[in-house]
Every structure is written in structure tokens, then in C-alpha cells.
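Part of the complex only, each chain left as placed.
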Amino acid sequence: MIVGRVVNTVVSSRKYDSLQGLKLLVIEPYYGDDKTCFVAADIIGAGTGELVLITTGDTTKYALEKDAPIDALVVGILDREPSI
Amino acid sequence: MIVGRVVNTVVSSRKYDSLQGLKLLVIEPYYGDDKTCFVAADIIGAGTGELVLITTGDTTKYALEKDAPIDALVVGILDREPSI
Amino acid sequence: MIVGRVVNTVVSSRKYDSLQGLKLLVIEPYYGDDKTCFVAADIIGAGTGELVLITTGDTTKYALEKDAPIDALVVGILDREPSI
């Protein structure tokens, strides 16, 4: 899983119905030099600035109540910044 | 998911039947220094220059009516350019 | 999906039975500075020098008649070189 920081949200009015109700967060990776942002869906209420844990690929299905075309999902919010 | 800009389309007459009816868009990543383009299928009508949200891998199946060998699919069109 | 050019084939006599009958093509990515080659299976007859469209991961199963351990498959041959 990837540790990342929520830095923004994206808004999309024209999207698949199965994405309705999912917040779309812009995530900046916490580890490494490559800070290329990506988008993760969220249903647990992560806020801007929080550090989150993200799972990728088809494993997102194990956390969703209905199937959705989502390859990145917030699965946890970190209590504090890791020391390493 | 990846945010990208539609920069072109590709035309392929010799392709799998299950790809018929899917537009094949050339996508330039929006975030990061690496602007290496890739191809995503589209059925929601994204146009050249628009910013789109793309899911990858086997999660594309949750948005397709029939199975297709597609590892990148446009699932939303962004209303506006993200501030970050 | 990835756009790539067929630059070679690989020959493997000792391989899984389910790979029999699949041509194994060496592909050079068309977009980007990283030209690291990889191998894609092909059953639609792409020839050396042609530009092809490749799907990756477990989505290859939607184009194969029988299951095979293949994470990259040619799904289309481009009519012409993209302008971008």
C-alpha cells in the first residue's frame, strides 16, 4: 500500500454512476523523491492534509459495497506521521 | 486513478472484436514530470484537450457492459483543472 | 494500453503448454524516453516494425480462448503512426 497526503479533490460531473458518492482525492506520495500525484476514491472521510493508506488495483473491491471502476482507494487514515 | 489530458486518438482497423465501439484516446498524464503518453478506451465521449480520470488494470471491467481486453478506461471528465 | 513497436521475437522451447501457439514479440514502447523493451504475446499476426496496441495484466484473459499466464497481449495493430 502507499502512504500519501491528501492535497486536493477533483470534481467530475460527467462520470460513471458507480462513482457517485465516492469522494475523489488528489494524493501526493509521502515516501520517495517522486511526488507525482494520483487520485484515490474515499468513503471514510479523509480530509485535506491528512496522511492516508491507499490500496491499488483490483484489491479495492474488497472494501467497496458495490463494484466500481476504481484502482486506488483510501483504506486507512494514519494516526501520526511515520518517523521513517 | 490517473488524471490525464486527451491529446490524440489512435486508429486500429485490425483489432479484437470486443474493442469495436470503443474510442481509443492518447492520454498525457497531468501530474508529474513524466509525460509519457498511453492509450485509454472511452465510451463517455471525452474530447481532445479535456482532462479525464482514468482507471487502470482489471478494474475496467466494472464499467464495461461486456468483457474487453482493456487496461485503461476513462471513467470521468473533470469539470475544471485542479488547483494542485 | 501501451503503444509499442515490434522489434524482435523471442524463442522459448521450454515453456508452459498454454503458451504454445502464441508468438512472443519483443516490444519497444513508442511514447516516452524510456525505451525498455518487454515481451507481449500475439495471435493476430503483428509483424516486425508494426505499431501495436498492448493490454497488460489480467485483462489479457478477455482476449484469449483459453487461460494462459500472459501479462501483455497485442490487441490491435495501428493503421498509422500517431501524430502525437
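The chains carry the letters A, B and C, assigned in the order they are written, with residues numbered from 1 in each.
Keep in mind that, in the parts below, a contact is a pair of C-beta atoms (placed from the backbone, for glycine too) under 8 Å apart; a residue touches a chain by one contact, two chains touch by 3 or more.
Since the model is a prediction, treat every value here as computed from it, not as a measurement.
Student: What is the copy count for the full homomeric complex in this file, when 3 chains appear in place?
Tutor: My count of identical chains over the entire file-defined complex is 5.
The rule is short, and it goes like this: only the chains that are shown with their structure count from here on.
Student: If each chain is a dot and touching chains are joined, what shape do you get: line, ring, star, complete or other?
Tutor: Topology of touching chains reads as a line.
Student: Starting from the mean Cα coordinates of chain B and chain C, work out the distance between those two points in Å.
Tutor: Centre separation, chain B to chain C: 19 Å.
Student: Indicate the whole-number Å distance between the mean C-alpha point of chain A and the mean C-alpha point of chain C.
Tutor: So the centroids are 31 Å from each other.
Student: So which stretches of chain A touch two or more other chains?
Tutor: Residues 58.
Student: For chain A, which residues count as touching chain B in their complex?
Tutor: Result: residues 7-8, 10-16, 18-19, 24, 26, 34-41, 57-58, 60-61, 67-72 of chain A touch chain B.
Student: Considering only the defined contacts, which chain C positions touch chain B in the complex?
Tutor: It is residues 1-3, 29, 31-34, 44, 53, 55-63, 73, 75-80, 82-84 of chain C that touch chain B.
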